[in-house]
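Omission of a single protein chain aside, the complex is shown with its protein chains in their original locations.
So, chain A:
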């Protein structure tokens, strides 16, 4: 063994020193433990005296404070709020209608809020889809909407369904909820959601908006009609305009979405008279709201009538896109192919002809208000609807170019996406114009292939 520092005496002293330190620490631990116990006991006592000072009605003090303005409403009150807190509502679509619906349902305190959509947030959504912010551009609408709802009310259970609602998954998803809000933007989804709600016995709050008008009703509620009772036959596809084609003033779906939230809240909290068997028609331009009486449930209805053809199994395999002749994918509506290849050129080829100064006339067949948004230089606006009466204008424009260039001039036709331009070229070819070509894919293709600074809308 080494030096005296490690002798038994030194070790003994070290042990005594550590033991005294240990006792000291143990004393401190004991002291803190007793203090902690005291605090907890006091807290428990406080809580127990508080709860004994307030008669339990199922609402926590925090809920009473948060929803106090609801509770103060004699026609809503504690019962209405408790019903709401117990309810679960599915919002289909997190767009222009779905934005205010989801925000109000989260704010008002539904128990469970489901949001289903498979879209991503785009810059041109933000003027009306007010639940989304610039920070979420390119991200899932469901994620964005769910985050916004949680930020408003963290006590609501928000369920994200990042998929499109289709016949194959609808029964599964919808069955988990008490009430469905249709905030979609197309015909096949509206039939599908209504049929699904009939099969599962769920009330459906349906809203729609386009341009400066909106419509609202409640289907399949309390013996009222379903969507198919009203519209047994789908409309022709030409009658189904989209916001992306016809435009929509942002606040219009906002108004209808707010009213959808209201109807959903009324049904969930069991107050008032939901808008079943009636329809609200909103005209923003004339500042008019009209409420009309609808037919009752139809006994012949294929969905909810006496001879309903729908079973869960048939529903899941029913082809709603075929039934409505309406495709849910954007790709297929770009695919109009009226013309032979020889009657068409690409936007890149047209660019080359421009650079080579080839004598020609470029006719833009979009409506005049589209032409005002953006257009190619030197293009001539003759909307497709007026083409028939404007043939002489085109002829004289061609002659002018031929005179000044001294050589034959070609005629090119462009539109937004390349569908109307084909219709125009077909018409022109049938009416004596031989050297006429359609620019494939229209201005969208010009922006994608030739000039990335060209505005798209």
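The working rule: a residue touches a chain if its C-beta (ideal position, glycine included) is under 8 Å from a C-beta of that chain, and two chains touch if they have at least 3 such contacts; residues count from 1.
In the analysis below, contacts and distances are computed from a predicted model.
Candidate names were "Exoribonuclease phosphorolytic domain-containing protein", "Osteopetrosis-associated transmembrane protein 1", "Ubiquitin-related modifier 1 homolog" or "GPI transamidase component GPI16", and the UniProt protein name of the unshown chain is "Ubiquitin-related modifier 1 homolog". When the full complex is taken into account, the listed residue touching the unshown chain is A:187, out of A:187, A:218, A:301 or A:339. Summary of contacts with the chain left out: across A:215, A:346, A:374 or A:393, the touching residue is A:215. Within the complete assembly, A:253 is the residue of A:114, A:203 or A:253 that touches the hidden chain.
In the complete complex, the hidden chain is touched by one of A:137, A:200, A:230 or A:328, namely A:230.
Residue A:294 is the one among A:159, A:294, A:343 or A:380 that touches the chain not shown.
Take chain A: the residues that touch the chain left off the picture are 93, 95-98, 183-187, 190, 207-211, 213-215, 230-236, 238-243, 246, 248, 253, 256, 279, 281, 283, 286, 290-295, 385.
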